[in-house]
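Chains shown are a subset, placed as in the full complex.
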Amino acid sequence: MQGQSQQQAYDRGITIFSPDGRLYQVEYAREAVKRGTASIGIRTEDGVVLVVDKRIRSPLMERTSVEKIHKADDHIGIASAGHVADARQLIDFARRQAQVNQLRYDEPIGVETLTKAVTDHIQQYTQVGGARPFGVALIIGGIEDGEPRLYETDPSGTPYEWQALAVGADRGDIQEYLEEHYSESLDTEAGIGLALEALASVNDDSLTPEGIGLATVTVDDDDGFSQLSDEEIEAHLEERDLLEAEDDADEDDEE
Amino acid sequence: MQGQSQQQAYDRGITIFSPDGRLYQVEYAREAVKRGTASIGIRTEDGVVLVVDKRIRSPLMERTSVEKIHKADDHIGIASAGHVADARQLIDFARRQAQVNQLRYDEPIGVETLTKAVTDHIQQYTQVGGARPFGVALIIGGIEDGEPRLYETDPSGTPYEWQALAVGADRGDIQEYLEEHYSESLDTEAGIGLALEALASVNDDSLTPEGIGLATVTVDDDDGFSQLSDEEIEAHLEERDLLEAEDDADEDDEE
Amino acid sequence: MQGQSQQQAYDRGITIFSPDGRLYQVEYAREAVKRGTASIGIRTEDGVVLVVDKRIRSPLMERTSVEKIHKADDHIGIASAGHVADARQLIDFARRQAQVNQLRYDEPIGVETLTKAVTDHIQQYTQVGGARPFGVALIIGGIEDGEPRLYETDPSGTPYEWQALAVGADRGDIQEYLEEHYSESLDTEAGIGLALEALASVNDDSLTPEGIGLATVTVDDDDGFSQLSDEEIEAHLEERDLLEAEDDADEDDEE
Amino acid sequence: MQGQSQQQAYDRGITIFSPDGRLYQVEYAREAVKRGTASIGIRTEDGVVLVVDKRIRSPLMERTSVEKIHKADDHIGIASAGHVADARQLIDFARRQAQVNQLRYDEPIGVETLTKAVTDHIQQYTQVGGARPFGVALIIGGIEDGEPRLYETDPSGTPYEWQALAVGADRGDIQEYLEEHYSESLDTEAGIGLALEALASVNDDSLTPEGIGLATVTVDDDDGFSQLSDEEIEAHLEERDLLEAEDDADEDDEE
């Protein structure tokens, strides 16, 4: 009881600390991320793989409009989990940063540089009054100086670099799966396989191509970022015996 | 009880998250949408169909003043559901965006581009303090590169693309009807029929032409957007045996 | 009880939605309109008729200072109901809009254009913080392209077009009377009669010329808007046997 | 009980409506007016008369510093009741308006024009946040186009025109006295008499010249506004047998 009412006292204001040094609004924004369907990022020897769960709430909704994977620049892709409209704001911010960098320095923006520009932007919304934090986590993957890089931004505005990670619903279980099966020597092909298996592991080991978004950014490819077609995804699923028996795809999705 | 009072704590401020990561003001704005009469959008092979329930609260009110269908540009129409005055703000915003695009690039604005400009505008009102969210949903339909496109904007500022959708009162039942009867191979004529049948399905299978607004945006038509007259609507209703026995049209309408 | 306290939680802030999607401050502003004495507008074949109840609270008050009918432009009149000081702000806004239109396009402003400029102005006060809504409803009547037009603005900022309407006290009863007796084929003379009878219907079928304001905007008249004198009003009342026995005029009036 | 607590909920914020459409802060500002001593205005055939109760709280206070009658322009006087410091702000505003009008149009400002400039200023303080309403009522009297005019401004920002009125303490009783005895054919001399008798009617029918302020604005006088001396006031009181037996003048006065 006491804990309950004490907590209520500190989580109504955005920008204040609780007696134990926590920022409740930021923690609640993390809950908004968990309410979104899962997104996964994997760094491989020759690129990064982004896989997202994009199940839709009605068969009449265009699946392409459930945007969870975005091209930020030729060499950088971003996957999101959480509040969709918030994600769009951050993606737009990231794209403008990339363009400005290209114009100003005549070279593509670094993945780390871009990530930190985004997290600094996020942090401002947690310290200065008059706005709420962003309720979204991003996975930013790309190529920098010929090397694949994979970052996460969380609602507090902290940047993390990963070999492989999951955000959104079932993060804990998927991350555990990744930790068990990840290896630094994976190539992109194997990385796609791992990501799909990890996502399937929390979905009765079966997926539909329509419920999945998949993109890669590879080192040797000229224009880096590319999204896979449904057919390509279906091929990957079949190859790994993860193809769903086609009956569970239209459940109501929070996002 | 506990849930009740806990909820109250988080829904008074616009821009804050609840402990489970929800934005109550946005959810309440969605309720405002449900309080509005229904609007339906259907994408057909050769265009989009917009149908709205525009029953009026007094026989002396001019039906034309119940504006729920708007021409945003020659090739784009918008139907709304929810808070009428809010809708007008967003329609004006959309029209200005369309004009600016025409002036700047000397070409009509894309349907998706317009939709996302509108949803970004909506999102700002959910994150930054000092204002409430927009209590309205829009159906934006038009032609882009010769293809019909149909979008929805919701109060959170998320854009969705649809083949067919309903917003406002009875959304659930109408959407279910659409999902059962929609086919991608519908032409505009058939799309009009489906929309009217779907609306009639929640109105004892009968409608009055005066209580309905109907517009189409078609690919082969020179100026794309056109509103149907009462006579044309009546013909459509008669053809499908949906014409009301003329006694229920003046009930009080929230909008 | 529960409903009571729940309601209180949402109506203190101006710009927020209640859980069922309502904007209480706007609804309370509508109550402010009902606290004002009635105003009536009627569209006839050749013009519009505006009639207002302008009873005063003391026989020593100058009746002319109870301004409820205003000339917005040569061809547009406005009647109000509700918070008088708020009405004055909107009337001023409307007049400036009319002048600007004349200067910019060298032609009189359209009645619909003017109405929508006013309702957009009203809407801003319901969405952006730092101010309360306007506690007033306006009836805007005028001639546009040779046709009589009659509009209503409500505190939410929604524009409605009418054939005949009442706002303010006893709106329900007067509107019912209008719906029973209105016909599109009324001329202005008959419209004046209907308006006075409708107002008398909620006043024991008798009125005093001093307690009434009456203006018309007609198609064939050169300067459109004109207010009737007490003598003219008295003649109309006598003709219809509505003239009061002269004893009830000085009761206390909220406005 | 319920009414009590419900009321409290709505009167703390300045700019919001109560569920029954009232603005409590404005109504409370009206109470501030009633806490001030009475002021009376009377329009006569050839001018206006302003009489104020200006009893002081200590015999050592200079009576001239209890300013309740002010010259706004050569042809306009203003009497106030309520919060003195607020009155001073409005008087200054009125004087600046008069000067600006003179400079801009090279003619004296109209009494109605001035009144409405003041009430618009007052209204702003009732709608936009960050300030409280003005706790004062003004009686503005003057000559316009050779005709005497008499106006009232109230805390809501509504202008009223009067033949004769009282504001401040005992408004109800004094107004009743005025309604009984006022006639449009009074000349200024008779108007002074009526005002003093009305004031005396709520003071045991006796007054002291020191406790009264008296000014007239007359049509035929060259410089219009003039304040009467104590001797002149005493003469008026004696003439009407209203002169006090000199013992009650130093009671504590709220203002």
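Lettered A, B, C and D in written order, each chain numbered from 1.
In this section, a contact is a pair of C-beta atoms (placed from the backbone, for glycine too) under 8 Å apart; a residue touches a chain by one contact, two chains touch by 3 or more.
Bear in mind that the values here come from a model prediction, so they are computed numbers and not experimental data.
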Handout entry: Identical protein chains in the complete assembly, only 4 of which are shown
Key = 7
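The rule we apply is simple: only the chains that are shown with their structure count from here on.
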Completion exercise
Any chain touching chain A and chain B at once appears in the list none
Fill in the blank from the handout: Excluding chain C, joined-chain groups are A, B | D
Problem - Copies chain B and chain C touch via same or different residues, half shared test - result: different
Handout entry: Inter-chain centre distance, chain A versus chain D - centres from mean C-alpha coordinates, in Å
Key = 69
Practice task
Between chain B and chain C, tell me the centre distance in angstrom, where each centre is the average of that chain's C-alpha atoms.
Solution key: 31
Problem - Multi-partner residues of chain C (each touching 2 or more other chains) - result: 129-130
Practice task
Using the contact definition from the top, classify how the chains connect: line, ring, star, complete or other.
Solution key: line
Practice task
Chain pairs that touch, all of them, please.
Solution key: A-B, B-C, C-D
Completion exercise
Within their complex, chain B touches chain C through residues 8, 11-12, 14, 24-25, 28-35, 58-62, 64-66, 83-86, 88-89, 92, 125, 129-135
Practice task
Going by the contact rule at the top, pick out the chain B residues touching chain A in the complex.
Solution key: 6, 9-10, 13, 15-23, 116, 119-120, 122-123, 126-130, 151, 156-165, 175, 178-179, 182
